[in-house]
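Apart from one protein chain that is not included, each protein chain of the complex appears where it belongs.
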Amino acid sequence: MRKITYRDALREALLEEMQRDKTVFLLGEDIGRYWQGAFKVTKGLAEKFGEERVLDTPISESAIIGTAVGAAITGMRPVAEIMFGDLVTLAMDQIANQAAKIHYMFGGQSRVPLVIRTPFGGGVNIAAHHSQSLEAWFMHVPGLLVAVPSMPSDAKGLLKAAIRNDNPVVFCEHKLLYPIEGLVPEGEYTLPFGAAEVKREGKDVTIVATMFMVHEALKAAEALEKDGLSVEVVDPRTLVPLDKKVIIDSVRKTGRLVVVSEDCKTAGVTAEIAALVAEEAIDYLDAPIKRLATPDAPIPFSPPLEKHLIPDEKSIIQIVKKIV
Amino acid sequence: MRKITYRDALREALLEEMQRDKTVFLLGEDIGRYWQGAFKVTKGLAEKFGEERVLDTPISESAIIGTAVGAAITGMRPVAEIMFGDLVTLAMDQIANQAAKIHYMFGGQSRVPLVIRTPFGGGVNIAAHHSQSLEAWFMHVPGLLVAVPSMPSDAKGLLKAAIRNDNPVVFCEHKLLYPIEGLVPEGEYTLPFGAAEVKREGKDVTIVATMFMVHEALKAAEALEKDGLSVEVVDPRTLVPLDKKVIIDSVRKTGRLVVVSEDCKTAGVTAEIAALVAEEAIDYLDAPIKRLATPDAPIPFSPPLEKHLIPDEKSIIQIVKKIV
Amino acid sequence: MDSDTLVLMYRKMLEIRLFEDKVFELYGQNLVPGTIHLYTGEEAIAVGVCANLRKEDYIVSTHRGHGHCIAKGARLDRIMAEILGRKTGYCKGKGGSMHIADFSVGVLGATAVVGAGIPIATGAGLSIKLRGTDQVAACFFGDGASNQGTFHEAINMAAIWNLPVLFVCENNLYAMGTHQARVMLIDDIAERAAAYGIPGVLTDGNDAIAVYKAAEKAVERARGGRGPTLLECKTYRQKGHSRFDPATYRPKEEVEEWLSKDPVRRLRKQLREAGTISDDKLAQMERDVAEAVEAAVTFAVDGPHPAPREALEDIYA
Partner (left out) sequence: MDSDTLVLMYRKMLEIRLFEDKVFELYGQNLVPGTIHLYTGEEAIAVGVCANLRKEDYIVSTHRGHGHCIAKGARLDRIMAEILGRKTGYCKGKGGSMHIADFSVGVLGATAVVGAGIPIATGAGLSIKLRGTDQVAACFFGDGASNQGTFHEAINMAAIWNLPVLFVCENNLYAMGTHQARVMLIDDIAERAAAYGIPGVLTDGNDAIAVYKAAEKAVERARGGRGPTLLECKTYRQKGHSRFDPATYRPKEEVEEWLSKDPVRRLRKQLREAGTISDDKLAQMERDVAEAVEAAVTFAVDGPHPAPREALEDIYA
């Protein structure tokens, strides 16, 4: 295995799937030969597969998804890119009312094999309209699958699986993850949806974290080890379906749970995971569940402000210490 | 006090506020003299205040909210109606990125006194595109307030308060509540945001419920009383801000919590309330927290299917019995 | 036009008419849950367009969709069963009146979100182009829908990619209680085509032959790889918008004028005057259609309701 970036792992997944299956195609704003994608994930693909399979679109988010839905129900497997996660707001009807519901509403007549890739997250000082994490909205919409890869290998394995899945998948990426490197299997490599991974084993406390927060949690775990604390880090990898078993098994082992996510706290990812454990595993808990998320505020522009809000190694360490 | 319907209570609030403040105006699809609102809430108001203050709009949800935002930041207090809650999907950018963030993003320069009224909920057999409850999405967006009145008096008091509030308010109504009657104070009557109400006192178990589910919970409580169980029913009345104190005080008293909401279970209203209690009041609990929500499915058309999904008195009784 | 097509069109229009009359009757008897939006008075549009389509071509439908589905070849009985919420309906009772689909005849389904079907049709067109078939996709939507952002975005997209799509605006003058003149300054929605650099064609939506001919050209263009057309058909709904709407916001004279332009009677008259079909055959057809509709009702009413637990099936593929 070679080390490649998360960005390259995504591109490799796209490339391999496009080679494998002629019905796979990409559409989105500036993903083609002129710009190569805002985060360069699609670099080189238009040159390789032609502009018909790597379609630059007008700035029309709602029609990007709607068009992908129409293609998906008539034999194609579109992978649509929304340039920034904040802009899914413009396509929520097509995502939540059309893509998510068509299979059900029409009694199973049609499948909607559609992947919506979009980068969430802050950390690059581009303020309130380009920094949100909105994956919880999609968890709340039955019919959608939600992937949240944190590592380059997960990115590749889950994206290939997403493209082959017959359901609409909201595939959440993170701006700060694109340059991160990791070992990634070459060629055929897929990961099942609904399989969490213990990214680090531990026995005193469980941290469930997703996406960029997995990396911060791993750093925190390392630092806490020096204080004699053994921290387990669980990465759900997909939020829908959510691997309850791995999460609950870990809580059963450690008796303590901290849930960390970059999205806003109220009614977010941490709420669902905390509620799940409160419902199904409360008896294993030796301390209150702790949630660490971005406080309920828009993401501000100025670096000290933004840094203050988004969870990181330091704030994870602090919160873990509160319950041990 | 007279008994009037929830619908009439809402209309009275609109009417009184329009009389009190010339900057208050209404806009939405078919709210004017020709149709009088899909649920007749605005009946008679166009005749009374003229078509300039009760504006029928084109079918353009995104522009309805965007226009309201523009009016709100330039001295008006718009009350926008989205005809069905499912259609907020078309206006999410204007709601979540513009209305919610303008005050913050511009450093407090501007206020956004905007009310968005919309009916959520199922029960009338109009299927997946007209039956959702999406209030949890708005809880997840900082900058928005979220009202969820269950009773005619709450409807009036909260709507008047919402109109006077300088923040954008998503004002959630429910199709099945419109015809429900209750005592409503005449004239000036406002309710504070963030004040839950104990709708029924009890000591064995707490049910936190919202909107139409309050009524089902009250029926369940009555039935359970015959079995010798004393059930407390707490209605948050607003989800943002959420009255943690009343909820936690109730849980401290009863030691048992069931959260009931009509929205889909995952990452919904019940998740946030359950997580809150798991974080801040776990030591008071004598049993696992239970969440009762609509299972994660689109709302189906056929009556037996729809009835099967949405929580009601019967399913509330069942779930309460699991933890007592 | 050849007479077989004309006769077939008349039959389809009659099917729609009698079907909708029956739905109206059934909901008077409280057999129809929820709400419904009848296509009565607009039959010439769906039929005139679909008479130009092949089985493998696609249509995208709306809340006012029964007529579209019948015109494209979906079965009366399974539509009726769906409207009545039965397991034997096209969507196993999950969709209802506003969400009929029959993928086996190219009905990609109806959306109840006004305007939401327009980009889906563009996507069907894109799919056709990428797969390299000579199918076409037709999308029905109302005058009200043409004010949605999706109209703008999706037609523009179909235009730049030169997709084989017919955007069929059924301009019945009203969106619920809102007259067209109160929500746009232009008279003809077809004019909007110019904003996207594609042809905009105006036609009498109550004249089945006129619709047929206009659609024929547009379909020919689309199949020939010459791109999309916006086709506006002026029409009128003879009933209220939905279940409980008395439609008192419409002037009586206006309603009467349009009732006098009834598209079903009009085509019938044309067929008789041109001698395309004998009176006997016509009478026979009319009996046949009435029977078919009755049979559909029987099929629907006899169908079981879905079992409650089926509500949790079909969420994921």
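The first chain written gets the first letter, and so on, giving A, B and C; residue counts start at 1 in each chain.
Rule of thumb we're sticking to: a contact is a pair of C-beta atoms (placed from the backbone, for glycine too) under 8 Å apart; a residue touches a chain by one contact, two chains touch by 3 or more.
Given the structure is predicted, the values throughout are model-derived calculations rather than measurements.
Contacts of the undrawn chain with the visible chains, over the full complex, involve A, B, C. Between the chain not shown and the residues C:111, C:127, C:150 or C:229, the one that touches is C:150. Screening C:8, C:194, C:274 or C:295 against the full complex identifies C:194 as the residue touching the chain left out. When the missing chain is restored to the complex, the residue among A:86, A:154 or A:263 that touches it is A:86. The residue touching the chain not shown here, chosen from A:20, A:245 or A:307, is A:307. Seen from subunit B, the chain kept out of the figure touches residues 23, 25, 52-53, 55, 57-58, 60, 62-63, 65-76, 78, 93-94, 97-98, 102-112, 142-143, 145, 166-167. Residues of subunit C that touch the chain left out of the display are 147-153, 156, 159-160, 182-186, 191-192, 194-198.
Listed by residue number, the positions of subunit A touching the unshown chain are 29-30, 34-35, 38, 56-60, 62-63, 86-87, 89-90, 124-130, 295-298, 300-309.
Convention: only the chains that are shown with their structure count from here on.
The mean-CA centres of subunit B and subunit C are about 36 angstrom from one another, to the nearest whole unit.
Spacing of subunit A relative to subunit B, judged by their CA centroids, is 30 angstrom.
The geometric centre of subunit A is 40 Å away from that of subunit C, both derived from CA atoms.
Residue positions 62, 86-87, 89-90, 127-129, 296-298, 300 of subunit B each touch two or more of the other chains.
Among the residues of subunit C, those touching two or more other chains are numbered 91, 93-95, 99, 111, 113, 149, 315.
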